[in-house]
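One chain of protein is taken out of this complex; the other chains stay put.
Presenting chain A:
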Amino acid sequence: MQVRPKTGWYWLFVIPFIATLWPPFFASYRPTLAGFPFMYWYLILWIFLVSLLSGIVYFIDNR
């Protein structure tokens, strides 16, 4: 069976690279959330976002 991935959607994956590999975006203490400095909860948030993003791309790929 041939797969024809809708590779255009793969460009969405550029977003987590920029968001998590550009420290000026997140290297700060405030605002804190539940005691976590911004840098920490921001990166934790991106763990969930990258998972969600892969899930969405997977869904589009295999629709």
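Simple rule for what comes next: a contact is a pair of C-beta atoms (placed from the backbone, for glycine too) under 8 Å apart; a residue touches a chain by one contact, two chains touch by 3 or more; residues count from 1.
To be clear about the criterion, contacts and distances are computed from a predicted model.
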Given "Sigma-70 family RNA polymerase sigma factor", "Sodium:solute symporter", "Sugar ABC transporter permease" or "Beta-ketoacyl-[acyl-carrier-protein] synthase family protein", the protein name in the UniProt record of the chain not shown would be "Sodium:solute symporter"
Hidden partner sits against chain A at residues 1-5, 10, 13, 16-17, 20-24, 27-29, 32, 34-37, 39-40, 43-44, 46-48, 50-51, 53-55, 57-58, 61-62
